[in-house]
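Here the complex is missing one protein chain, while the rest keep their positions.
Labels run A and B following the written order; every chain starts at residue 1.
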Amino acid sequence: MDNSATLEAEVISERRTARSRRLRRALRPWLTPKVIGGGIIVLLLVIGGLSAPWIAPYDPNAQNLSQALRPPDWLFGANVFGTDALGRDILSRLFYGARISLVIAVMVVIISGVVGIALGAISGYFAGTTDFLIQKLVEVVWAFPPLLLAIAIMAFLGQGLENLILALVSQRWITYCRVSRGQALSLRSREFVDAARSLGARHTRIIVRHIMPNLLPSALVIGTFSMASAIISEAALSFLGLGVPPEIPTWGSMLADGRTYISTSWWLALFPGLCIFFTVLGINLLGDGLRDILDPRLKRSGSGIG
Amino acid sequence: MLRYLLGRIIATIPVVVLISLLVFLLIHAAPGDPADLLLSDEASAADIADARRRWGLDQPIYVQYLRFLANIASADLGTSFKYSDPVIGLIGERLPATIELAIASLLIAILIGIPLGVWAGAKPNSWADNLGSVLGFFGISMPSFWLGIMLILIVSGYFNWLPSSGRSTYGVGQGSDFYVIQSLLTGNLKTAWDGIKYIIMPAIALGTGMMGLVMRVTRSSVLEIISEDYVRTARAKGLDERTVLWRHVLRNALVPVITVVGLELGTLLSGSIIVETVFAWPGSGSLLIAAIQSRDYPLITGTVLTYTIAFVVINFAIDMLYALIDPRIRFG
Partner (left out) sequence: MKASCRRLTLILLASVAATATFGLAQNAEAGGQVTIGVTETIASYNPYADSISMGYAIWCQVYGCLGFYDYEKGDYVGILVERWEVDKADKNVWTFHLKRGVKRQNDGVEFTSADVIHSVNRINNDPQSKQKQNISPIKDISAVDKYTVKIVTKEPTASLLEYIFDRVIITAKDLYDKHGAREVDRKFPLGWGPYKLKELVIGQRIVLEKDSSHPDAKPKNPDTLIFSIMREAEQRVTALINNEIQIAQFIPPHLAERVSRATNAELLSTSSVEIMFLAMSPKYKPWDNLKLRQAVCYAIDRDLIIKNVLKAQADRLDGPIGPGQYGYDPEYTKKNLTIAYDPAKARELVKASGYNNEPVYLDAPVGRYINDKEVTEAMVPMLNAVGINARLRTPEWATLWADVQKGKTPFYYMGRGSVVDPSVALSQYFETNGSPRIGISDPEIDRTLAAERVAFDPAERKKALNIAFKAIEDAAPGCFMWRHHMLYGLSKTIVHKPNAAGRIFGTEIVVK
């Protein structure tokens, strides 16, 4: 009884160590410098935004007019990153700004990516009339001046974060659509697609299983890049009254407010700009790292050419 | 081929009509009135009503639209409320400036972005790749107004190398039409040089972000292609690395790259408002913004229609390029 119990325990513990060993082995390829570096950057930005109420030294909207435009006070100063034109603490506003800006960046990229890739894949895969119609839609939407679109959305739907995202998405899907379509056009006549088709696979399955995975790398590059412009464009739209009200800090509006002070108070535009840079850098590192791991062909070639 | 071309041209007509209808409805539905915005603060209600009548804004909207369509049919886009001039002429005056700037920025993006991307894609994770990528991230994270003002402050302000705004020096040239291109073609080096001085900074401000994107897309695409079977076959056949890279890899990697370049060209042609403002570049972007801000209906519709046609042409040209670089691509 005792013996068997110990034995069982041993087996279990052995299984456990084996499992943890397997886990470690499975994790190992993930722990590349890119994934770790990118992960840490992204995590820090997200944590900064989430915990803003606890870690921000000041209320982001607390004005102190007599302390306006104080330069950064690097060590243990009252305002580590300085103050803006109304004496508000830049660091606190950066923490709070992360909330809206990151949400906008992620939402806009995901929604426009999904819409754009799907339409692009369909357009390129079927070609012919389907392609023609979808590309005409692209041309119509593309030609709209973004400013006019924003004014119209504001007039018909009113102010709000969701309308801001709608305004940003309304034209951004085009990039994904065009790029995916171009690639899908080329993929549809490849051997592996022909093979799948001759095996009787349905169109949906071919698009989802064979076409889309090949579209993702380019879309990923565009997505991570357009995060920056989504954050920057938010400010322009918010100034039109669309989007977030002026009392809510965002990186985009901080950057825009800082525009007039570039030569005299550089810190106003620089810090939100750096936040955007680190967001792009972090996401790209993470994206690159994940791709290195997930794309088996890449690993082969990596050793082949390197 | 001719039939195909003709078909594409005819197919453009419904697009133009559709967009004209959409824009027309949208701008009339948007708040704001051109008479309120263009007359001075002192204008009375009667003055404003008078202007509305002269501009035909007192008519029902469908009458206005039908008039507009009738005008288009005779190649007349109407007269701008703000600039008091035929819309076609105004666009014709501003578009060349935008096209020239677009070409210059695109040159920067392509000539730097593509080689850098190929290099980075061929040697992933090398120092060249990392350096190129970080440069790309800087390019895309830097808002063009920031880069623009920085260039003005440093290149014009500190070093006093280049003029800070405009398109030409008074007395040297007017800076209208295709200033640089025409000067180069006619061999007038003095005005060509004048134009180049003015175009460098705005082109950098516009081209840098684009260069980053082109570089990253090229890199990603090259990474994809380089591991394909035929590339390894080519390499196994003993072709030297450079031939493999430039002939086999780049050619096939170009599809997403030229798509992105086409998209960027479209964006450039519709004019970058920020860069045109920062460098006082007299292009069509600032014309459209002025039109929207003053609700100059004929000018807005006219400009948007011009862009629509430009985009149709770009998309068509890109499709042709696809077929050229990748014979497997068929549109039927």
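Here, a residue touches a chain if its C-beta (ideal position, glycine included) is under 8 Å from a C-beta of that chain, and two chains touch if they have at least 3 such contacts.
Everything numeric in this text was worked out from a predicted model, so none of it was measured.
Participant: Among B:208, B:294 or B:308, single out the residue that touches the unshown chain.
Facilitator: Residue touching the absent chain, from the options given: B:294.
Participant: Among B:66, B:185, B:280 or B:317, exactly one should touch the missing chain; which is it?
Facilitator: Residue touching the absent chain, from the options given: B:280.
Participant: Pick from B:167, B:219, B:235 or B:248: which residue touches the chain that isn't shown?
Facilitator: Considering all chains, including the one not shown, the answer is B:167.
Participant: Would you write out the residues of subunit A that touch the absent chain, in ascending order?
Facilitator: Subunit A touches the chain not shown through residues 61, 63, 65-66, 68-69, 85-87, 151, 154-155, 159, 238-241, 245-247, 257, 260-265.
Participant: List the subunit B residues touching the unshown chain?
Facilitator: On the side of subunit B, residues 30-33, 36-47, 50-51, 54, 82-85, 93-94, 107, 111-112, 114-115, 149, 152-153, 156-157, 159-170, 174-176, 193, 196-197, 200, 246, 277-280, 282, 286-287, 290, 292-295 touch the unshown chain.
One rule holds for everything that comes next: only the chains that are shown with their structure count from here on.
Participant: As a quick test, compute the distance in whole Å between the mean CA positions of subunit A and subunit B.
Facilitator: 25
Participant: Going by the contact rule at the top, pick out the subunit A residues touching subunit B in the complex.
Facilitator: Residues in contact with subunit B: 34, 127-128, 131-132, 135-136, 138-140, 142-145, 147-149, 151-152, 155-156, 174-175, 178-179, 181-183, 185-186, 189-190, 214, 217-218, 220-222, 225, 228-229, 232, 255, 259, 262-263, 269, 273, 276-277, 280-281, 284, 288, 292, 297-298, 300-302, 304-306.
Participant: Contact residues on subunit B for subunit A in the complex?
Facilitator: For subunit B paired with subunit A, touching residues are 11, 14-15, 18-19, 22-23, 26-27, 29-32, 122-126, 133-134, 137-138, 140-143, 145-146, 149-150, 153, 209, 212-213, 216-217, 219-221, 223-224, 226-228, 232, 255-256, 258-260, 262-263, 266, 270, 273, 288-289, 292, 300, 303-305, 307-308, 311-312, 315, 318, 322, 326, 328-332.
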